[in-house]
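Can you keep this structure in mind? I'll have questions shortly.
Just one protein chain is left out here, and the rest sit where they should.
Chain IDs A, B, C, D, E, F and G follow the sequence of writing; residue 1 opens each chain.
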Amino acid sequence: MADALDLGYATVDLARERRQGLPEVVYGPGKTAEQVVGIVRGLLAANTGPVLATRIEPATAATVLDAVPDGTYDERARLLCWRPAPVRAVRLVVVTAGTSDGPVAAEAAAVATAIGLDVTKVEDVGVAGLHRLLRVRPVLADADCVIVVAGMEGALASAVGGLVAAPVIAVPTSTGYGAALEGVTALLAMLSSCAAGLTVVNIDSGFAAAMAAHRLAMKIEPARKP
Amino acid sequence: MADALDLGYATVDLARERRQGLPEVVYGPGKTAEQVVGIVRGLLAANTGPVLATRIEPATAATVLDAVPDGTYDERARLLCWRPAPVRAVRLVVVTAGTSDGPVAAEAAAVATAIGLDVTKVEDVGVAGLHRLLRVRPVLADADCVIVVAGMEGALASAVGGLVAAPVIAVPTSTGYGAALEGVTALLAMLSSCAAGLTVVNIDSGFAAAMAAHRLAMKIEPARKP
Amino acid sequence: MADALDLGYATVDLARERRQGLPEVVYGPGKTAEQVVGIVRGLLAANTGPVLATRIEPATAATVLDAVPDGTYDERARLLCWRPAPVRAVRLVVVTAGTSDGPVAAEAAAVATAIGLDVTKVEDVGVAGLHRLLRVRPVLADADCVIVVAGMEGALASAVGGLVAAPVIAVPTSTGYGAALEGVTALLAMLSSCAAGLTVVNIDSGFAAAMAAHRLAMKIEPARKP
Amino acid sequence: MADALDLGYATVDLARERRQGLPEVVYGPGKTAEQVVGIVRGLLAANTGPVLATRIEPATAATVLDAVPDGTYDERARLLCWRPAPVRAVRLVVVTAGTSDGPVAAEAAAVATAIGLDVTKVEDVGVAGLHRLLRVRPVLADADCVIVVAGMEGALASAVGGLVAAPVIAVPTSTGYGAALEGVTALLAMLSSCAAGLTVVNIDSGFAAAMAAHRLAMKIEPARKP
Amino acid sequence: MADALDLGYATVDLARERRQGLPEVVYGPGKTAEQVVGIVRGLLAANTGPVLATRIEPATAATVLDAVPDGTYDERARLLCWRPAPVRAVRLVVVTAGTSDGPVAAEAAAVATAIGLDVTKVEDVGVAGLHRLLRVRPVLADADCVIVVAGMEGALASAVGGLVAAPVIAVPTSTGYGAALEGVTALLAMLSSCAAGLTVVNIDSGFAAAMAAHRLAMKIEPARKP
Amino acid sequence: MADALDLGYATVDLARERRQGLPEVVYGPGKTAEQVVGIVRGLLAANTGPVLATRIEPATAATVLDAVPDGTYDERARLLCWRPAPVRAVRLVVVTAGTSDGPVAAEAAAVATAIGLDVTKVEDVGVAGLHRLLRVRPVLADADCVIVVAGMEGALASAVGGLVAAPVIAVPTSTGYGAALEGVTALLAMLSSCAAGLTVVNIDSGFAAAMAAHRLAMKIEPARKP
Amino acid sequence: MADALDLGYATVDLARERRQGLPEVVYGPGKTAEQVVGIVRGLLAANTGPVLATRIEPATAATVLDAVPDGTYDERARLLCWRPAPVRAVRLVVVTAGTSDGPVAAEAAAVATAIGLDVTKVEDVGVAGLHRLLRVRPVLADADCVIVVAGMEGALASAVGGLVAAPVIAVPTSTGYGAALEGVTALLAMLSSCAAGLTVVNIDSGFAAAMAAHRLAMKIEPARKP
Partner (left out) sequence: MADALDLGYATVDLARERRQGLPEVVYGPGKTAEQVVGIVRGLLAANTGPVLATRIEPATAATVLDAVPDGTYDERARLLCWRPAPVRAVRLVVVTAGTSDGPVAAEAAAVATAIGLDVTKVEDVGVAGLHRLLRVRPVLADADCVIVVAGMEGALASAVGGLVAAPVIAVPTSTGYGAALEGVTALLAMLSSCAAGLTVVNIDSGFAAAMAAHRLAMKIEPARKP
């Protein structure tokens, strides 16, 4: 089978599912609805797993869904999805520091669910009220992977990183103003964390965090199978 | 009495004690030992309170103490002091995130002690092991003011800010490397804290934090007197 | 009583009033009117003190006030308030460098008033005409705490810091253009001030300054009571 | 058993091994040899796993090893180690873009080996000669986790991220000059990678990457056991 | 002949064609349609080669084309062109990392075509799927000059730089978000490339890249002539 | 006479004309039309010289002119002016690098004219065509002061600084994109100029440059009088 | 006469004295003593005015003075000078915010004196004690030009700018630490000053300020002559 599809405006990577266990994911910004349709059709035809398009605005989503049926759109996560994967035995917990971090967490959770992770969400347990975080320790302890979504100073990542043994993926968000520098402060803080072994993805990228969890799940799940 | 002393290389502010309850403090960098001696003598002669010189290297300190007797030098804090104030009924707690933040905390504590605050130190209770912080809650609860000294991501400031009711002064330190950006990350993080009502001073400035505590003590102490 | 309220999109910190003398304050951006209503109702039910929501746009404010009566909205300060506190014997002066810093000062003053501080405002006394500042020295001398609100180069904070003995909280604003870097320059300048013992909060955060003053008032007021 | 050890200059987290499967690791900078000795002794006494101290200069290492026998020092990695763990069935590959990235890779490999990962190193396969990378695809394909160590523009992380299905942890290094901005450019580039699901740690932090691999191994290894 | 034309709002450089083989190109932003018309007319009258105006919005383009007939407008490239040059025997390949880099590549290709280069475009061959790039090696090998257009981490420039012997001009784009810093990350990465001899132009400046190719063509083409 | 006028929202500096030879100038942004009217009336009543308001949008200007007659509005310069000064014997030349720098130059020229300088403008003589600059050397040589307005890389300031003996005030503009960083690059470049004795004002601040020229004129003009 | 002297390593601008009233000044860093000697000799031979070399270290200075007699070296200012100009009737006041700003002020004063300005110095009158500045108002009022030298937050420039009518040249210094960012904060603050008509030169560049004063003096002095 061909490993790439030439559409003129795009060279779709048809081999990614074979290499990485998941078809290429379409990045929405800068693409027209027609371009998204073309790429999604190519991916659906040449692969068997879930096909996703991220950061899609509602109007574009409607146009695309008209052209490529059987998909779903999650407006808060801005995610289009076709052929979601069945739930696998890998537990992911997505934690937010505040309600304003919700949309980024929504993207992480929606992508992770679409690719088959078993997702639990815990919202608004930032360190300004530590008892809120301590209350959910059992949920965190049970996770195979924790995604921490936090803006402003991003301190929740360090606190969670110190509490759990599982891999922790920190997602800085652009929540906040002034010295929060549109997420750069949270990003730098998470990278400088005193909690050892945190890893970090790009600002507001719930998608990247979910994909990192996917890589992890690719290793954990087969090991668990009898 | 004159409100300023002209030394050619310096115009010493003799009126500061009258205006702010504490003589001008000498900032060491960029001054020769002879200049420090001249300014300190002027301050001792024209004021009655404690006279301090900060960020003084050991060799300079020795020269200055030879010329102006009855002072003391704290090498870790890099502080010269003459005529320290008696202890006042204002409790200051200085907390650090890690052992490496020690020298900045030492400056804060030494300056605060010299000007009469009742200082307690708590070291190395960063958020990577939250139980260490929770263990010292009684000490924190008893404070009139808390100075939090932290480098790297500076998350301890947010955690303390959420636990105590007292004024919290956050001091970012240059502890860390790479994305810690020599203290800038901790500084930005503390300014963006989700814990309401924190205030922040310059990177590594234990001195500034102690002086902010002094301003506060000027208001609390008289109110307490019978 | 429960110390947290689970609303799904938020985990409201019901214990904050007990810990810090003031209910949690709702941060508006990124929340829907419905979410604000839910949180405010929870706080009103479980606490007894003033309930505030900051950075609320007029349309949201109207919706929220319809759903939760007996509140007031200050459009310039963008503040919603229920159950304001009675005035306490703690004098706060809010000073601005220029007329353009007014909205930030308005937030500081409105929040401080709502939580019971005795607030005086002095507008437009920047250092380009020092006599304007010197004229108001008696007002400043009488304060328990001074909040200085300034954009551009933020020099007013240093000048005020040198004049008064009281705690000074500096609020950089995004007033200015070009090299003012949307408030970053004023922020850095205030942190680097030659006036000892200034503390600084985030850019444009009149709210943070008022909350810092609240922490201070918690210490001064009881000491004053007979 | 106590969960913390008070040494005055440090509050050692004795519970970390219980919480996270590995004793607290000592961060060397800013600590005296005596302080390192004290903390290491405390950790050896209260835990059973490997005890490590990172970023230790040779002279300090010699002093510490004299006081605490049975340890080893890896000068290139600047790592002190006592009680290394036996090798576990988790394969880690550490890849560098160039020879100059070697010391950071050495830290990652030495820490990972000390805590029991099965480590393979591949050096100098940067993208300026892609065939070098393509030659080692079988080694990469066999990994449970890949650590990519690269300075300058850090492009190797994206290339590896696109080739392998396993978790990829990118470590930017300060190799390069000028626009490389002491590692900041590689850091930003890795965070902005077009290869989905990369995660990133702090500049030059081979240690952080190894610890992230440890978290992953904690999940993979038990799943593999019969 | 005069070497400059005074229009009051502009001093048109009429001598540029003589000095550099191409008339001055009009930079659209900040100019009114009337000003563009005036300058274009001056250039058409005093020169003989192609006259271009870049970064022209559609409405302005329509007004200008009404006033100065016989021009064409390429909306994706935002380019107005009169008197395009015949194709010269210099082969330029324009490569993009992703579909979102298309508009910048369109500007590069449109300008290059207008000034007579023989342009081939290759789209969406970023390093996350290296086989896509390796597939087009014959096209690249045939080029006299390659323009690489890439946003995010810009790694494609390094990969192409290592594959081809021809001059490579890298154009960073503002594609991406967060740590991509609106193109600054790609810019810094390209400048720090491990592939020797890349050169770089300003962010999103397809125009600058095409003009650099023009300078090169001025040297290659005459050398080729019999 | 009072040296300040309290308007509540403003403390107008009535003494500035006495101190600096020109009434306070009203900075428009962040002020309502009503506030501008109030301040302008106060200044007109208490001073005798020209009264200016800068950065005024057209709608505000119309409202203000309705309320305070006998003023004029220059839309390109965004300047309101009442009682312009008669022309003084001080020659100012305002030079721009490109047509897009025109609005900033317009502000500089309009303010300077309003306060009585004898202004000549030279537009679009950037260094990409040096002969354009060399053509106007006689105009430059005749100046008492030269204001150079340039964006992008700002090189014109260095070139002019090397040609003339008169004071040169450089105004960086936000013309350009990408690496031009909204004027920061031109600002830094002008400050780093190899031409000795240039001085620099804020980005896009034609106003500041004109005011600096005013200070100079205050010294030159009286010296010239018989 | 030739307008340039080719030395291989330098092309000395012999025409600068004719164009700008002062021979080219030698910038020391990056030049060997032999190179400085060669350039200085060329300038002394081809011009008649003062010849200066700035930022010269003591050892280099000694070597150069041995080779080129009749010069003097000011170690604090790091300035070599031959043929200083007689004092002209132009009064320059150099003011510093603190004693640590002294070396930069020394360079400004030494250069200005060497080229014939009538220089007065005022040291250590920063805004933390405003009465110190107000005491020297008569000195300032008498100046034809004021150079303000200040580090940290640089607020003195704004205060002086508001007090005097004369041209004010602000020199930011690298005095301070942390948020002072090695002078960048003072630089940005001075550029953003609320005092109209300040101009700014590069960080620590006493030289640039003196040269800007020279340009001014070139205009004032002839006008004063009978």
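Here, contacts are C-beta pairs under 8 Å (C-beta built on N, C-alpha and C of every residue); 3 or more make two chains touch, one makes a residue touch a chain.
Since we're looking at a predicted model, the values are computed, not measured.
Interchain touches from the omitted chain, evaluated on the whole complex, reach D, E, F, G.
The residue touching the chain not shown here, chosen from F:111, F:140, F:189 or F:210, is F:189. Summary of contacts with the chain left out: across D:60, D:113, D:175 or D:202, the touching residue is D:175. Contact with the chain not shown here comes from a single listed residue; of F:67, F:128 or F:141, that residue is F:128. For chain D, the residues touching the chain absent from view are 98-103, 123-125, 128-129, 131-132, 135, 175, 177-180.
As for the chain not pictured, it touches chain G at residues 3-4, 8-13, 15-16, 24, 27, 29-31, 35, 172, 174, 183-184, 187, 202-205. If you put the missing chain back, the residues of chain E touching it would be 19-21, 25, 144-145, 162-169, 187, 191-192, 196-203, 207-208, 210-216, 218-220, 223-224.
By our rule, only the chains that are shown with their structure count from here on.
A straight line joining the Cα centres of chain A and chain B is 44 Å long.
Each chain gets one centre point, the mean of its Cα atoms, and the points for chain A and chain E are 36 Å apart.
Within chain F, residues 187, 202-203 each touch two or more of the remaining chains.
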